[in-house]
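For this view, one protein chain was removed and the others were kept in their places.
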Amino acid sequence: MKLKTLPEAAALVRDGDLVALQNMATQSAPMAMVRELIRAGRRDLGLVCLVGGMAVDWLAASGSINRFVGAAVSMEQFGLCQRFRKAVEAGRVRVEELSETALLARLTAGARSLPFLPTRGLIGTDLIDINPNLELLEDPFGGPPVVACRALVPDVALIHAHRADRFGNVQYEPTALWPDIGIMPKAARRVVVTVERVVGSDVLRLNPDRTVLPGFMVDAVVEAPWGAHPTSFNPCYGYDSGFHLRWAEAAAAPGSATEFLAAFVHAPADHATYLQAVGGAARLAALGRWEAG
Amino acid sequence: MKLKTLPEAAALVRDGDLVALQNMATQSAPMAMVRELIRAGRRDLGLVCLVGGMAVDWLAASGSINRFVGAAVSMEQFGLCQRFRKAVEAGRVRVEELSETALLARLTAGARSLPFLPTRGLIGTDLIDINPNLELLEDPFGGPPVVACRALVPDVALIHAHRADRFGNVQYEPTALWPDIGIMPKAARRVVVTVERVVGSDVLRLNPDRTVLPGFMVDAVVEAPWGAHPTSFNPCYGYDSGFHLRWAEAAAAPGSATEFLAAFVHAPADHATYLQAVGGAARLAALGRWEAG
Amino acid sequence: MSVPGWEKSPPARDYSVDELMVAVLAGCFRPGDQVCNGMASFLPVSAIRLAKLTHAPDLVWLAGAVGLEPRPGPVPASTLEAPLWRNSLMYVEQCGDFWTMVLNGRFLSKFCVGAAQLDRFGNANNSVIGGDFHSPRVRLPGTAGMGDMGSIGKLLYYWNPDHSQRSLVRKVDFVSCAGYLSGGRQRSDLGLEGGPELVVTNLAVLDFHPDSKHMRLRSVHPGVSVEEVQSATGFELLLPDGGEVPQTPPPTQAQVDAIRTVIDPHGMRRREFRRMRQRAAGGPKAG
Partner (left out) sequence: MSVPGWEKSPPARDYSVDELMVAVLAGCFRPGDQVCNGMASFLPVSAIRLAKLTHAPDLVWLAGAVGLEPRPGPVPASTLEAPLWRNSLMYVEQCGDFWTMVLNGRFLSKFCVGAAQLDRFGNANNSVIGGDFHSPRVRLPGTAGMGDMGSIGKLLYYWNPDHSQRSLVRKVDFVSCAGYLSGGRQRSDLGLEGGPELVVTNLAVLDFHPDSKHMRLRSVHPGVSVEEVQSATGFELLLPDGGEVPQTPPPTQAQVDAIRTVIDPHGMRRREFRRMRQRAAGGPKAG
């Protein structure tokens, strides 16, 4: 029985952990869990993201993180993540910047218990020399050199999905399968999954091709409908454009950012209250029709 | 327009080619295309298979192949492939034997234009020293050594699938996705796909998550219903047990094997005639209910 | 599916520079090419769609790096989110399949890149400006896919809606996307194929000298002088052989109509121009 509440599952993330965080600019972030971690006052976390968005900005604004491993941080149309950017410029967050193939190579090596995997990306850039986890390597067969990317094993992976059973078998609806769901939970030591809906195993058996994670890889399942809000979670709902704009405005200064988090992260007692605070049923219905993007 | 007849598509396989062949003991082999290649008298082919079955045995019996790269050759419950075995023992077919991860590493490196990919499999076995395409490699980060597996780029991949459109977009029903479909067509220079059914693109758009190959990777599509017979093609039909037993018996000696191929490969003028020869509608209906295994 | 009469359409009289840039980028794609797009790539997405509606109907588009050949509506507010890739023929899995396709030397050979800084040898920076890497003056979004695309043999098409000494610099502060490095043969000596082909800005079209790999003015947009381009550039530009700088051909009326009425009626392509005016540094993101 892996069903847990948000606070119970958040206890699987400890101060100092390296956290692989599902995210893609304005998509698919496990935001309910991110809010819970901020409320719980986690400190000194590291993040691993392919492309971090508002989740990264919030965790920077709340002082929860001190390092970031990934390829980019951006909210796409809503601009750069200002609190993250300032934290890096002030030296409070250290960045290990990787190309997408280098990040995937590091995670896949971690998942496959290999010491490294190679890529041909990054050759010629300044990103290799400054990174002790990347080494130029000669091809033993006489071909061109490659960049060896050292195995990365996050302490925990945070994932949002469409449904799971109580044994931790996780299923996705047909939609984009980003690298997060494909590799992060396989590389990480622990896996926490929030889902739109907990279902019986029989529901999963109807579409075994849509199961993306076997239960034995998953440590906790939390039911959190609309759990990716304000990011999108296709096909269920779109990103919340208005909410992103409000954050982008608040994030311009530390004070307004803190007020924003107080209102939307700290004040709501639980996930249901948060959903009320961001607009309740009418707003969610509009997002469900992809009308609020 | 990539729609072709079997003979037209077979012309994409040339004497001497290294052919990546979809197969798994008694499953999913593009047998209609294999028969066409034997009829067309192709010579000096090499095969790349994860686990070769009757297709490999037929191509060995017909003298079409002189080399094999793969992890195993077996018809599972129907025993070893006797004609292949004799051809290897007689020195007519040279084997490069790889573990599954080593074969996948070679093909994935080929598909990704990397000079090699590493595995931790095979360490300690006798398969490394005898193979110039495998090299023990130190980890540049001080971890355990790995086996570098040199990139492999087959000339052509032969695949059987459930459906495709005329542009070469290929779709699978929910079922086991073996490495063949996952990597062989991506590694090979040319790709020939036989399908149970050619459909309009609109049919594919109903289930974009089930498309396994984009049209731009595919050179030819041939409609060949029951095209994997006598191997199984889940969920459409089971393997033909009686036919496998007859072949296993015939394959015990060169003469009877030749007679078998004369009757079932050379004599039928086309694929439809072959289907009549192996039992026609009644037999196929039973296979369609997985009753003849 | 083509725009009727696109081959014979006259030059447009009424067009804006974003439409000209879309038309120039569209001209980079040939029939039979495959192309994907990254985040906030409104100009490239408009250009891909324009090419498909005119000279390259069988150009294969992997929308948002996810959806193969969608039936697209108007360019949406994101070039990565689901509205871009609805009704696709295939959802490409990102962890394995997408990068396998891209890394394979035979597919997806062209990529459009936007970056905060671009230098005279076509190196791009989307990482940091000023200071050192770990205490930068400005932290940019990051290399994302461009750190790969620059090194794995792709042909790079840079777009830049803000041609200025801030974005076109003599030497980038940090190389997060490999162009021609220090120029000449340095890139090819490292075994890298492909490289920067073209730079399409709001003032001009530029390419790279075949030997020195130094950036070169190919054409100036109607109404823009060579001097204006040079003074908005942080290094001295080479001129075409013979010294004569032609004018960038304006888009045709059919192209402009298609952009305005079919492809991007909501004007998403102009977003980056607005954003450019608002900020001192930080550039559009490449996928």
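Each chain gets a letter, A, B and C, in the order it is written, and its residues are counted from 1.
Convention: contacts are C-beta pairs under 8 Å (C-beta built on N, C-alpha and C of every residue); 3 or more make two chains touch, one makes a residue touch a chain.
Just so it is clear, the model here is predicted, and its values are computed rather than measured.
Within the complete assembly, A:111 is the residue of A:72, A:111 or A:236 that touches the hidden chain. Only one of B:46, B:70 or B:279 touches the chain withheld from this view, namely B:70.
Across C:70, C:83 or C:96, the single residue that touches the chain missing here is C:96. Residues of subunit C in touch with the missing chain: 95-96.
Contact between subunit B and the absent chain runs through residues 24-27, 51, 70-74, 76-77, 79-80, 84-85, 88-89, 91, 94-95, 97-102, 104, 108, 119-127, 130, 144-145, 174-179, 181-183, 232, 234-235, 238-239, 241, 290, 293. Contacts to the hidden chain, counted on subunit A, fall at residues 108, 111-114, 165, 169, 182-183, 186, 189, 201, 204-205, 208-209, 211, 214-217.
Here is the rule we use: only the chains that are shown with their structure count from here on.
Shown for subunit C are the residues in touch with two or more other chains, namely 67, 91, 96, 99, 103, 152. Looking at subunit A, residues 119-120, 144, 174-175 sit in touch with two or more other chains.
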